[in-house]
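I am attaching a structure below and will ask some questions about it afterwards.
Shown here: the complex without one of its protein chains, the others still in place.
Chain nomenclature is as follows: A, B and C, assigned in order of appearance, with residue numbering initiated at 1 for each chain independently.
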Amino acid sequence: MTVLFGIFLLTLLVITAVAIVHTRNLFVAVMLLGIFSLLIAINFFILDAADVALTEAAVGAGISTVLFLGALALTTERERLGTQHRWLSLVVVTSATLVLLYATFDKPLFGDPDAPVHQHVAPWYLEKTPEYIDIPNVVTAVLASFRGYDTLGEVFVVFTAGIGVMFLLSAHSGGPGRRKREASGIGLREHLIPRVVGRLLVPFILLFGLYVQFHGDFGPGGGFQAGALIAAAFILYALVEGEDRTLAALPQNALNALMVCGALLYGGVGLAGIVLGSSFLDYSVLSADPVAGQHLGIILIEAGVGMTVTGVLLSIFHAFAARDRI
Amino acid sequence: MELLGLYHYWVFAVLLMIGFYAVVAKVNLVKKLIGVSLFQSAVFLLYITMSKVTGGTAPILQEGMVDPVFSNPLPQVLILTAIVVGISTTALGLGIVVRIKEEYGTIEEHEIQEIDRR
Amino acid sequence: MMEIVLNVLSWILLSAGGVFVLIGGIGALRMPNLYTRMHAASVTDTMGAALVLLGVMLQAGLTLASIKLGAILLFLLITSPTASYALASAALLAGIKPDAGRAADETRGP
Partner (left out) sequence: MYYAVTIALLVTMALALARALMGPTVYDRVLAVNMFGTKTVLLFSVIAFLSGRPDFLDLALAYALINFIGVLAVLEFFRSRAAKRVAEEGENSPRDGAAER
């Protein structure tokens, strides 16, 4: 039955995607992208990927709409020219779709437990996690410990992207449009109800973010989700109270420090493994008891991930919002 | 169920190509980025689909579970990080688009090429 | 005995919630203009949500899950009217008049 729900939702997903591409109004496309994100999060949840669904929830609802709207405010809301080489593109895309559809007939059926993907390392992870790492959430165990290198790489990609956005958008604008400072940047300060409710909710979102951060060993959660949630809390504060007050509460210097310290913390824990006589990112040696060492290592690197993601996402948001006022 | 056993993969293929169509056929740069993020989501969906095991549950151990079947945690790990990386890189792309708009005054590909040719 | 009563009660709440959600959904689709549609959508956000969550809460009993459901309900009851307010405010700002009847759709926003 749940599979049927999934199929229904996937159909809605395709309809939404077609509408996103079809509409000429970019604002509408961004709104539909919000629905797309909700739909795909439900699909992830139905497909047993609670952690992934939580990440998509935190990123899709809190961050991505705000970023796209920020970019639209700086560029344009309407596509003027529409499509180029429509028929050629359609032919190429349709034939590629047919090739892909043909290829799917070689895939194992949905949910087949004998599929090759389930035969390789995954059973080992599931079997050995209680023994080596002893935390309930296997996803966190694989993310932080077994495949720590991978995650380190991803954290540095996020870090680099953040630096890139800051480089691009902190340059002095040569373009038109000197806007009055007080016109934008004050957020919704004049609107009493959003302001009161927003201020009420910010601490709860922060608290929930910290819960997700530190409960990530036991339930869905971890540094990536928590970072996005905490960034969403500050974005909410910026929306209801204005940019300058948010920057006064958490200045850009602090965000830079957060980004750098998070990445360094992750790398530092890895190096500590070498110093203590084992290999890079082996947490077993961090404590006398290997399992306790794993616990400590995972908490530390998840904290590092959370710090970097918070710092990067907030810096990106501030970079877009500040551009609005130059 | 046999009939619909590949439905998820078909949806993946169609979504992937819808995103691809937006990238190749649309002129507006923001729309191209939206297409890229659709493309990304399609890949996410493929991985998570592969991780599902019938009758399984999320790979988070819980007390009192009798002989549980877990879905595959590995694709979930890959996609979990990829979502955050995806939004960061999309933001980078949007940053570039904003700069293009400021330098060229437009974000339509044709017009940018026209200005470059001059 | 108690269990049966709770079960029946939770089923009643759940099905009433489902009906309200459905009615709100139909209203959001069929109502003639923006503000009336907003009204219909609010029904699903408050009444429907409250009934469904209370129904699920009765099934969960006194556990951590119930507390979480209570928190969800509380936050929904705070945030969705705020969202409706923000939306109505944005629409008014754009000059869409709260006009009865179909006429309001013709004066489109930007």
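Rule of thumb we're sticking to: a residue touches a chain if its C-beta (ideal position, glycine included) is under 8 Å from a C-beta of that chain, and two chains touch if they have at least 3 such contacts.
No experiment lies behind these values; they were computed from the predicted model shown.
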Displayed chains contacted by the hidden chain, counting the whole assembly: A, B, C
Of A:111, A:162, A:198 or A:262, the residue in touch with the unshown chain: A:198
Contacting the left-out chain in the complete assembly, out of A:12, A:81, A:157 or A:210: A:12
Which residue of B:11, B:58, B:79 or B:107 touches the chain not shown here: B:58
Touching residues (missing chain, whole complex) on subunit C: 10-11, 14-15, 17-19, 21-22, 24-26, 28-29, 34, 37-38, 41, 44-45, 48-49, 52-53, 55-56, 59-60, 63-65, 68-69, 71-72, 75-76, 79-80, 82-84, 86-87, 89-91, 93-94, 96, 105, 108-110
On subunit B, residues whose C-beta touches the chain left out of the figure: 57-58, 60, 62
Sites on subunit A contacted by the missing partner chain, in the whole complex: 1-2, 5, 8-9, 12, 15-16, 19, 25, 27-28, 31-32, 34-35, 38, 41-42, 45-46, 50, 53-54, 57-58, 61-62, 65-66, 69, 72-73, 177, 179-180, 183-184, 187-188, 191, 194, 198, 201, 204-205, 208, 212, 215, 219-221, 225, 229, 232, 235-236, 239-240, 324
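Quick note on the criterion: only the chains that are shown with their structure count from here on.
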Chain centre separation (subunit A, subunit C; CA means) in Å: 28
Rounded Å distance between subunit A and subunit B, as computed from the means of their C-alpha atoms: 12
Separation of mean Cα positions, subunit C and subunit B [Å, integer]: 30
Subunit A, residues touching no fewer than two other chains: none
Per-residue overlap in subunit C, given as positions that touch at least 2 other chains: none
Sites on subunit B touched by subunit A in the complex: 1-2, 4-22, 24-28, 30-31, 34-35, 37-38, 41, 44-45, 48-62, 69-85, 87-92, 94-99, 101-103, 105, 107-111
Parts of subunit C lying in touch with subunit A, wherever the complex brings them together: 75, 78-79, 82, 85-86, 89
Touch list for subunit A against partner subunit C, complex: 188, 191, 193-194, 197-198, 200-201, 204
